[in-house]
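Before anything else, here's the structure in question.
With one protein chain withheld, the remaining protein chains of the complex are depicted in position.
For subunit A:
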Amino acid sequence: MRLFATLVVLGFRRWSTYRLATAAGAFTNTVFGLIKASITVGAIGAAGGELAGYDALTGATYAWLVQALVAPVNVFNWAELALRVRDGDIAIDLARPMDPQFAYLAGFLGRAIHQFIPRGAPPLLAGALVTGLALPSTPLPYLLGVVSIVLAIAVSFSVWWLVNLAAFWLIELRGVLTLNVVAMGILSGLVIPVHWFPDRLATVAALTPYPSMLQAPVDVVMARAEGTAALGVLAVQAAWLAGVLLLGRLVFARGARKLVVQGG
């Protein structure tokens, strides 16, 4: 536990050295939030003022919340492990008395905690000013929401971990990483809520961990899923987390056995 906490803190500190990048990212998130909120509101208007339970205000809120979570959940890029496998620095991790997956998860969470306020607050602030936000007035959705967000971040890590492990077998990883970004972008609810998906696509999404990364926490925070429904969402997230983490461990162990670290 002390190790986990220390590594979370280090993950946080590492990111706090990149202030400019954080500011630029927050600006981008906000601008895209503006675009997405107007498109979402437009779509709802075209559908007659309501679409799968979203009206103009809740639709816009959905778009802003997603934008606030994009950075902490780390939708777009994580290749730290793959890079270490490729240049052989993974040897350093293996020569330590720690579980690499556990250690990298801690670092990922530390990064997320760092990004939470500086990358999350600007889009929400802009949302409150431009369209207004439909947020619950009782504390419970927020409490469950925090749990759901932590799970979402961990699910995102577990998927990135698995994708990064391809580096044990492939030299060129850009294709695999891009595929993951595309899948995440479509199936997580990044562009439009998963609830708007046609049946087929909704089924596909439900068979992947991606909705657990954005749709799930936003549903819980907005109290679209309340009470037992909210607990059900958390359970689905936890199940994906456990499954994908476990798979990641097995694949890592495989990869480590065939690893050939070149050079000193």
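One rule holds for everything that comes next: contacts are C-beta pairs under 8 Å (C-beta built on N, C-alpha and C of every residue); 3 or more make two chains touch, one makes a residue touch a chain; residues count from 1.
One rule holds in what follows: contacts and distances are computed from a predicted model.
Asks: Refer to UniProt and select, among "Metapyrocatechase", "Aspartate carbamoyltransferase", "Formate dehydrogenase subunit gamma" or "ATP-binding cassette domain-containing protein", the name of the complex member that is left out.
Replies: Per the UniProt record, that chain is "ATP-binding cassette domain-containing protein".
Asks: Out of A:M98, A:V130, A:V150 or A:V236, point to the residue that touches the absent chain in the complete complex.
Replies: Here the residue in touch with the unshown chain is A:M98.
Asks: To test your reading of the contact rule: which positions on subunit A touch the chain that is missing from view?
Replies: Missing-chain contacts on subunit A: residues 2-3, 6-7, 10, 13-14, 17, 88-89, 91-92, 94-99, 103, 257-261, 263-264.
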